[in-house]
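Following: one structure in structure tokens, then a few remarks.
Only a single protein chain was left out; the remaining protein chains are all shown in position.
After this line comes chain A, so read on.
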Amino acid sequence: MKPQTSKAPRAGRPGIAWAIPGVLFFAFFAAAPMGIVAYLSFTDWDGLSDPSWTGLDNWTRLWEDDGMRNAVWLSLLLTALTWLTQTPITLLLGVWAAGRQRNRAVLSAVFFLPLLASSVALALLWRTIFDPNFGLAADIADWFDLESADLLGSSRGAFAAILFVTGWQFIPFHMLIYQGGARQIPRSFYDAASIDGAGTVRQFFHITLPQLRNTIVTSTVLMVVGALTYFDTVLILTRGGPGDATEIVPYLMYDTGFAAFDLGYASAIACALVVVATTASLLLVRLTGFTRMRSTREGM
């Protein structure tokens, strides 16, 4: 019998043609717009006339702009606080959800609910809850005998509200990641540990946590990039206010681009954001040794 001709596709390896839709989609909706934005960041454009070339003007302005400095600081703060608050919570919830307790499945499903709604709907919901006269916030302020429920009206309150609402929304997602990670840990590790007399806490720190190292990196990268690009919650809940207390970089970009129609400068902000977010995720991956893809199960 003659062997098949070389034209026949190799088994198990799909042809390059399968990548075309994805590549085209990415080219049209991500790469091309990003290229255009990079070009626009060197121009002055109001969205109506033709963009006029202004060289590095937008970029020097970016460097000197107090509003941008404030936005960068707030974005970094939000990112750091997001990671610090969400990681412990999601890690514990995820590990818990990976177990076999009673009611676990039901409760996990309930925890998962916020992720199913759109962030705009959630932000609208929370804005109503935070209404100082008619929202739940008013009742809570009454219970604690507070003078007012001016959460969104104070700088720290509004910032905390953003942190809380985005956390509430995204914790289920990261919980799911940790649940999946924890489920992968072989049962025999725990069996061996219990024979050696290790309790639950010890098992958590000496087996679960080290085994979840790669999961933690994945979740961290998603959290960091996610927090750097939060937008809808801010738009609906605080509009960057009060004053500029929650004017993080993506909102500043929107406000500059689609309220002031200074699209050239907004493009420069957007480019800076792309660079920072990409660098942050690359650094994280590199520093944590994630790229080397070392197995967490050596010796198995």
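One rule holds for everything that comes next: a contact is a pair of C-beta atoms (placed from the backbone, for glycine too) under 8 Å apart; a residue touches a chain by one contact, two chains touch by 3 or more; residues count from 1.
Here is the rule we go by: contacts and distances are computed from a predicted model.
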Subject >> Among "Sugar ABC transporter permease YjfF", "Ring-1,2-phenylacetyl-CoA epoxidase subunit PaaB", "Extracellular solute-binding protein" or "Two-component system response regulator", UniProt-listed name of the chain not shown >> reply: "Extracellular solute-binding protein"
Subject >> Full-complex contact with the absent chain, from A:Asp46, A:Asp139 or A:Asp191 >> reply: A:Asp46
Original post:
Of the listed residues A:Arg61, A:Arg104 or A:Arg127, which contacts the missing chain in the full complex?
Top reply: A:Arg127
Original post:
On chain A, what residues meet the omitted chain?
Top reply: 14-15, 17-18, 20-21, 24-25, 28, 46-49, 124, 127-128, 130-134, 137, 147-155, 238-245, 255-256, 258-262
